[in-house]
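Data first, discussion second: the structure below is written as structure tokens.
Only a part of the assembly is drawn; its chains keep their places, and the rest are absent.
Labels run A and B following the written order; every chain starts at residue 1.
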């Protein structure tokens, strides 16, 4: 059983929470607590061994916590996700494979693409694919068409698996901190377009990738995970892009695992990640 | 203030501990808890913001814990250490530099060498160096001579910074889980002598180093930290050794920092490390 709690920090929170658990005779296997003493926020993630009435436990925890608290007891271990893609396959197929073999900790409800290229691979995995082309229509209509599909499916998160269109504030605000993007650079270096071309021209010795929640500020949302790989003078911009795809796949997979395991808390423009 | 506790696991421990802190109005900044559900052991490390009467707090914690508990409130932030060396300088000088600039979280009381080569560098840092040669004497007498020097200094830990003699059970049992060694391989690969020669002959692509507590079983004590670096066909055994020294220095420095910050718990033949 996983318990995650976020609220404003004050003395006695751990005692109060652990007291509730002890009263219910629930043993704690692993506990991670963090207090941001600058922003005065409290975060805790508890793995507890025994099972109980989740609803009642949640209420008992709310009873001892500040009014602003959010408590989730046993957050659904199987999240539901919708994946948005354009042409590149590498992140999508990694998700489809894990989904197929039930090691994703989530279920892919459908894939929406603004290009038909990845329809075939979705079909091979019996995952619904919806084509919503952005061509010859306004962004407003493009997003409305996507929204009408999204609403057909239950979903906890939307994953931008190399989706190459910029989404509007109107679209984004409907999924606050529930859209996860993989950015093809070690943010904040090389934000924006063509990061591999920028990296090549700058002659860097490492390239990276960043998984983050999407906010209105392009490439500026809370960072979930980052990784890098070494490159050198023998890498052309194309070779850097190829190497980058490997690291993009790995970082997005890692970030999704962390989010789906309820290890990621968001506040301000940051994350607390209990790895 | 740091609080570390180890005891047998049972329901309600976190509530009991956090209850004591809450009663004293002590806020918890960061808390790491782990229960080994196989061996039934409980470990917790708490960083708390406010200060209090450490002795009294320790007693109040003992009052609510199982009989086998060990509690340390604010374990001395400045540990005292004795360093044993032979000829190689790289680990010793890293320690001496950090000691000199007071970033080691410990104080080097003295250095004992079984070879005079590193005396000069110790003198440059005003650190006492004691030469205890192993030549022409029995191991028993060699160790007795070292012990008589060790007893002159207060010490929390003994660090084997490339000390190339094997110590007897009689010696080791006087410093149970208080001797830290750096082993020049990625244990358990290449245990024993000449690991770089072994690695070269095997044609490995990574070499590593392992910092561990020393037990009677050679190279078999609880592991604190490990790291690796890539090597390739162009590395001779000598080049591997040179690269290995860099990683040995880094791993020992990391392990000492973890131990001196009271982030390492030992039980069975393992460690719990709250990084």
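Just so we're on the same page, a residue touches a chain if its C-beta (ideal position, glycine included) is under 8 Å from a C-beta of that chain, and two chains touch if they have at least 3 such contacts.
No experiment lies behind these values; they were computed from the predicted model shown.
Here 2 identical chains are displayed in place, and the whole complex they belong to in this file is assembled from 4 copies in total.
The definition used in the following text is that only the chains that are shown with their structure count from here on.
Put simply, the C-alpha centre of subunit A and that of subunit B have 37 angstrom between them.
Residues of subunit A that touch subunit B in their complex: 9-19, 21-22, 25-35, 37, 44, 49.
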